[in-house]
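Below is one structure, written out as structure tokens; the observations come after it.
Every protein chain but one is kept in place in this view of the complex.
Think of it as A and B in the order they're written, each chain with its own count starting at 1.
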């Protein structure tokens, strides 16, 4: 009996000392996990969609705005980064900008002036295919590009315009469409947004 | 000496009370971490690849199926969303659909009828480049588009077809290829899949 009691006491003692030793271990484990969890949490993407709209073809720009407004309807944060041929889509056909050099004037007249002048990537056939597609879209009750841009603005789709493209093509800020949330920026800003997005597309 | 003993007892007491206080803290920390971990876990992407096949060019469609079957071979879940020019690639050249209106008939005859009629995006040269590429692929033992589509079906690549594109181009469901896992849907379905995918591509 004495042995038993002695053993029990030893166990109890071990248990206690074990507990107190393990207690600080537990706290260490928890602290380590906390910082790990924070790091993992930071590296997971937000409920955001980032798109580079590089193309200026009517079909692709339409697709990008259908995706953008669709994502907004699903409560995603949506960012569109317009660059290169995508940039002239956002020009306002009713506006004029002075003070352009020769190249700027040339690009300005050769590139489409806003969403109405944008053409299909295939089967444009000197404008006939594009006209056909537009009349077809009207008949089928598909929103036009102008309507989609307006809807995107109302829904809060954020638009970035590539400053380098503006500069290269000689576009001035005063000739762009009025859009609720339009910012001029560089590639770093896009990468910053995309890095943190669940979906990224190059269109 | 008395002071020492008193201090020791105080410390011991503090320790104990500290322990019991910290114990409930530990449980709180663990509960907090658990829900945080669950949230993070939900926001991480599945081992899935989502592709929008917007293009109908032979080279790009080939690339999309090479990527799709390659990803399947790596045990990824693969989803392809065919829209716009990508849609006619999935037409069955042996099938006919009646009841089309004028526009539907026109689009139907102008757009490629299935994977055999699909052309290169560059150097098509009135079909010669496409023929050359096809004979070259045969010589180099690269699978044809038809073989790749069949393989994708066998491997379980899931295909979605954009309903709006079907409607716009006047395609009927009965003129599409038989494919094991083909569903008609809208952009929301694609976003739903893409949101949860490790890789998303717009092709």
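Throughout what follows, a contact is a pair of C-beta atoms (placed from the backbone, for glycine too) under 8 Å apart; a residue touches a chain by one contact, two chains touch by 3 or more.
All values reported here derive from a predicted model rather than from experimental measurement.
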Worksheet entry | Option touching the unshown chain, where A:54, A:82 or A:171 are the choices | A:54
Practice prompt. Decide which residue listed in B:76, B:118, B:145 or B:176 touches the omitted chain of the complex.
Written response: B:76
Item to complete: Just name the one of A:69, A:130 or A:200 that touches the chain not displayed here.
Response: A:200
Worksheet, complete the sentence: Had the left-out chain been drawn, it would touch chain B at residues 20, 23, 26-27, 30, 33-34, 37, 40-41, 44-45, 47, 49, 59-60, 63, 66-67, 70-71, 73-74, 76, 121-123, 132-133, 136-137, 139-140, 142, 198-203
Worksheet item: Which parts of chain A are in contact with the chain that was left out?
Response: 15, 19, 22, 26, 29-30, 33, 36-37, 40, 43-45, 52, 54, 56, 83-85, 103, 106, 110, 164, 167-168, 186-188, 191-192, 194-197, 200-202
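One rule holds in what follows: only the chains that are shown with their structure count from here on.
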Worksheet item: So how far apart, in whole Å, are chain A and chain B when each is placed at the average of its C-alpha atoms?
Response: 18
